[in-house]
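The complex appears here minus one protein chain, its other protein chains still in place.
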Amino acid sequence: MSTPNGTGDDGTDFADSDEPTTVYDLAAGCTLDDIDSGEKYVGTVNGVVEYGVFVDLSESVSGLVHSSNLIGSYDVGDEVIVELAEVRPDGDVSFTEVQLADYVREQVGPGQEVTGETLPDAVGDEVHLDGKVVQIKQTGGPTIFQVRTASAVVPCAAFEEAGVRAYPDIELDDVVRISGTAETREGYTQIEVDSIATLDGEARETVTERFEKAGPATPADVEPLIDWPAFEKLRGDLQTVAARLRETVLEGRPIRMRHHADGDGLCASVPLQYALEQFIEATWEDPEAPRHLLKRLPSKAPFYELEDVTRDLNFALENRKRHGQKLPLFLMLDNGSTEEDTPAYRNLTHYDVPILVVDHHHPDPEAVEGLVEKHVNPYLYDEDYRITTGMMSVEIARMIAPDVTDDLRHVPAVAGLADRSDADAMDEYLALASEEGYDKHRLVDIGEALDYATYWLKYNDGRELVNDLLNVNCDDTERHERLVDLFTERAERDVETQLDAALEHVTREELDNGAHLYRIDVESHARRFTYPAPGKTTGKIHDKKVEETGDPVITIGYGPDFAVLRSDGVRLDIPEMVAELQAEVPGGGVSGGGHLVVGSIKFVSGMREAVVDALVEKMADAEIDEDLGSSAVISE
Amino acid sequence: MSTPNGTGDDGTDFADSDEPTTVYDLAAGCTLDDIDSGEKYVGTVNGVVEYGVFVDLSESVSGLVHSSNLIGSYDVGDEVIVELAEVRPDGDVSFTEVQLADYVREQVGPGQEVTGETLPDAVGDEVHLDGKVVQIKQTGGPTIFQVRTASAVVPCAAFEEAGVRAYPDIELDDVVRISGTAETREGYTQIEVDSIATLDGEARETVTERFEKAGPATPADVEPLIDWPAFEKLRGDLQTVAARLRETVLEGRPIRMRHHADGDGLCASVPLQYALEQFIEATWEDPEAPRHLLKRLPSKAPFYELEDVTRDLNFALENRKRHGQKLPLFLMLDNGSTEEDTPAYRNLTHYDVPILVVDHHHPDPEAVEGLVEKHVNPYLYDEDYRITTGMMSVEIARMIAPDVTDDLRHVPAVAGLADRSDADAMDEYLALASEEGYDKHRLVDIGEALDYATYWLKYNDGRELVNDLLNVNCDDTERHERLVDLFTERAERDVETQLDAALEHVTREELDNGAHLYRIDVESHARRFTYPAPGKTTGKIHDKKVEETGDPVITIGYGPDFAVLRSDGVRLDIPEMVAELQAEVPGGGVSGGGHLVVGSIKFVSGMREAVVDALVEKMADAEIDEDLGSSAVISE
Partner (left out) sequence: MSTPNGTGDDGTDFADSDEPTTVYDLAAGCTLDDIDSGEKYVGTVNGVVEYGVFVDLSESVSGLVHSSNLIGSYDVGDEVIVELAEVRPDGDVSFTEVQLADYVREQVGPGQEVTGETLPDAVGDEVHLDGKVVQIKQTGGPTIFQVRTASAVVPCAAFEEAGVRAYPDIELDDVVRISGTAETREGYTQIEVDSIATLDGEARETVTERFEKAGPATPADVEPLIDWPAFEKLRGDLQTVAARLRETVLEGRPIRMRHHADGDGLCASVPLQYALEQFIEATWEDPEAPRHLLKRLPSKAPFYELEDVTRDLNFALENRKRHGQKLPLFLMLDNGSTEEDTPAYRNLTHYDVPILVVDHHHPDPEAVEGLVEKHVNPYLYDEDYRITTGMMSVEIARMIAPDVTDDLRHVPAVAGLADRSDADAMDEYLALASEEGYDKHRLVDIGEALDYATYWLKYNDGRELVNDLLNVNCDDTERHERLVDLFTERAERDVETQLDAALEHVTREELDNGAHLYRIDVESHARRFTYPAPGKTTGKIHDKKVEETGDPVITIGYGPDFAVLRSDGVRLDIPEMVAELQAEVPGGGVSGGGHLVVGSIKFVSGMREAVVDALVEKMADAEIDEDLGSSAVISE
């Protein structure tokens, strides 16, 4: 908004004229951009010095009327009519006093001040809004500035010329005052920009303080779903993550969620996706924002593969170049806390790409330290995998968008069962799910159905299917039920077919420590490229054998260059075993990792016999511990 | 269209006024939406009862003038001027009679009635149209309702506010009356909507009856291309499919075509794609409709893989969510009729996703029964694979868009040769193709060229290339010819190179039944990941051996976990063999299927020797039948 043209004259003011001269009375919010030279303004004296008086025209516009330009004599608080004399390069402003026989006063304002919340009520009005520029997108028409206020992000459309960047001096993260007209467009409200002024110094401070005071990034203070002291140790960390994610949304930075493509990984990522979409919808006026600001990507490997990170990074760089997007924040869910992830992280180090990890796999904290901004993991608090990622994520989701709670009560139980958590708290989670109508076997089924779907979806996120299966953000519970029935039945049948072939070839031996060792060559004696894959096939054989024998049991499923390990009642400590094998089998090319009772090992195919033999020797020395089990929950 | 405002007055009608009062005369097509209270309308008495008279204002608007509201006395057929008194919740309407000293009559109409066919002639006019809403798409500007009339689908653009859903009460499949202005837009005609009214009861009935009467879904009654009694048994089924596909187009449901990626599969899918695109163009005003309503997808496997169906389903669900599309109908061509397809079908069961199958592979009718809406297969009529899918599809294509006939006469012959059909009718199909200038070797070449192209295209549909090779929907016959030359030559050269290596390693033995058995390890003795793939390599070896020996011949091409089978002069009955092997080789993980003389078997690699040995034993017992042959046609 600028002072209306054509109403004033050129300074010869005492001349005869039919029309009285207009004197403008600036609203407090006006900036220097609202001042035109040659126009008259009413100001208030706020200081009297030897060489003149200081006059305020608005909060941010004030300047000196030098004695030589002063007609009358004034005290602090007096009104005085002035014209702009000069704006110096250093920003100092000076005025000249003007005296008028006859004049009319006209209010000039940057419009009412609005925030993201009050904007929709001001449609059609002149408004102004203070905030931070978090995205700048050039369209074929106007330039769209997404401006963050205390708790919402407002699109402001500035038109210079079709396709031409308006206000080229305004940059990302500038704190600005936008003046313009509130208008409705494609179902949301935006400001049609008249002017953008950068706010500096105190004015800027005021805005950013407001952000902090309003605290929109502060996670909601939700009651724990269940009473579980062990879990509570992690609450502070979860709040940190929730706050960071909320802040990330408000700052216009996209979030790229990378999650383990299994049951727990989906129980972790789907609720968070749901909550974040709710939060984005609540805070961004632009209805396309959820689609642009959030992406959920399944990772087939249990760690962040170099192929994935290289392409993620390149994708992010291109989005920045082509769509003016900030580089994303990466959120690793149910993976990301081990040595194996660090090569990927290092690739991101030199870009502005923060990484958050929420995982319950046995971590290598020193390895990821310094590479990620936040690493949340129960092992860091002497807890273990039994606090699953899904359990943690549901709490984070609730801190971001408390309203999602009702849709998520059953999810921690699904996550726990999918990852065979035998935590004491499982009973409470099961009770919670039961209140929602899910019995234990149903919850197991949901996990199996998710696992089955994700196998066939490969790199596709399968958004709609997965939401339906987990019954999160799904509008038809009956469909959810039929779909779980269907997928479970299919999964069971495929497992049966696989075991039909495989079980015939499982060999059994007894180790010195009394454990039963079962071995199966899953490459030669199971169908390939179908569900269940080697790891799951091994697990299913293991479960069957535990059921049959009830003793300490270890199962190895091996292919040409890998082995999958499962144990019940034996403490394997797979990460340690890998370290020992690396030293003991030269040229074995051994790597791998896992939990205490579940894991996998890779080696070069020519050394399979040597590696597996050495591995079995170690297993024969392993400690028997009846409490440890990878199949405890399911097999009961 | 509603009655013009501002011309009437507020009911004090006998008062002095310069202007005579306006009385509206509603056109027959007007609905209750066209009536404003306070306005006067002329009606016709259509019934006189004790307590008043019934008056019709239009076809669908009529009501009672109760004696207490009646001034004069009328007979059936008399005109009477009324005002709206009340519309009851049950839809009953009552009027009040009005008498006027002076008035002018004004026609009010919903515009001329148009259909999809007559709409383009009414550009610029006020029109109305009755039909069924088959798609609702929200754009950044108006909401687009695609409305089906008897035989065309018309886009109707309703603008509420940019990006805001207009008429939120109108849902998919509602029968409606649209009033508005016919206008030209981007090369087609649409209605700019003034009002949408739902039609219920009788009015709805009338519209849907009109759909049935017009019978646009009724397949064209085309003459058979050739005289072939065996084929005629299937005609009823083919008509059912044609009708369903036409209806599907008119109902705005997308079609997802999944076809076997080989010669016959392309001869089946390409003509149908061509015919359906013609039909969509003829019936939908929206020029983008062919692209949105039809997708042709090659399947690499000879059955519907779980990976494919899972992604297809998720894709369909997302399209529904994002573009307001109905879930698609799946059309399986040259695959889809066996047990192996049922897992995929089961995944679709609980969604509104009809499945049609047109196939000539040996079916498991009980397995697919109840999962698919229609299963067309010559085996169901005691015929066999010699009626190829391409032959059937060409007839369906002609029933959908008869004009395509001239472009398709050569296609059944290509299909028959590609799938080695030795049906007697092949002579007639060859004669038909010959009339179009294709001799037999040329037709074989086209099949080979298609096979070659599809191998390298992998999951890509290769639309333009494939159309050029088959000379369907191809605008340059010379290019077609050069391209077939080129691809055939390349394919032959690659086959030669492959056989150069492989033939050296083929072993030969004589079975007890006198058949020659040839074996080749196609994984160890043929180039991998290149054309021809193992199945085709085995076939080419087989053809060569049949030519050399002329005796009953069986060829097995095996890899680590599969075997491809081909026979001439021996009845193998591969589906039965698979069933027997499953029982006889425990832990073999055997599966597979095929025709009587062509098939493939899978097993776990560790059991290859046991499975192949058992298989050869069976072959030694198989019946010799000189008439059976997989290479009869080609090898002559």
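Should a chain be cited, it is by its letter among A and B, assigned in written order, with residues numbered from 1 in that chain.
Basically, contacts are C-beta pairs under 8 Å (C-beta built on N, C-alpha and C of every residue); 3 or more make two chains touch, one makes a residue touch a chain.
Keep in mind that what you see is a predicted model, and the values were worked out from it rather than measured.
The residue touching the chain not shown here, chosen from B:E307, B:D445 or B:D521, is B:D521.
Among B:L234, B:L483 or B:I556, only B:L483 touches the chain left out of the display.
From the set B:V98, B:V127, B:I280 or B:A453, the residue in touch with the chain omitted from the display is B:A453, counting the whole complex. From the set A:V49, A:I71, A:V104 or A:V164, the residue in touch with the chain omitted from the display is A:V164, counting the whole complex. If you put the hidden chain back, the residue from A:P120, A:G324 or A:G589 that touches it is A:G589. Residues of chain B in touch with the missing chain: 184-188, 287, 453, 456-458, 460, 462-465, 468, 479, 482-483, 486-487, 489-490, 493-494, 497-498, 500-505, 521, 523-528, 531. Although one chain is hidden here, its contacts on chain A can still be listed: residues 140, 161-164, 306-307, 309-311, 313-314, 317-318, 321, 343, 346-347, 349-351, 561, 586-589, 591, 602, 604-607.
Here, only the chains that are shown with their structure count from here on.
Separating the centre of chain A from that of chain B, both taken as means of CA atoms, is a distance of 42 Å.
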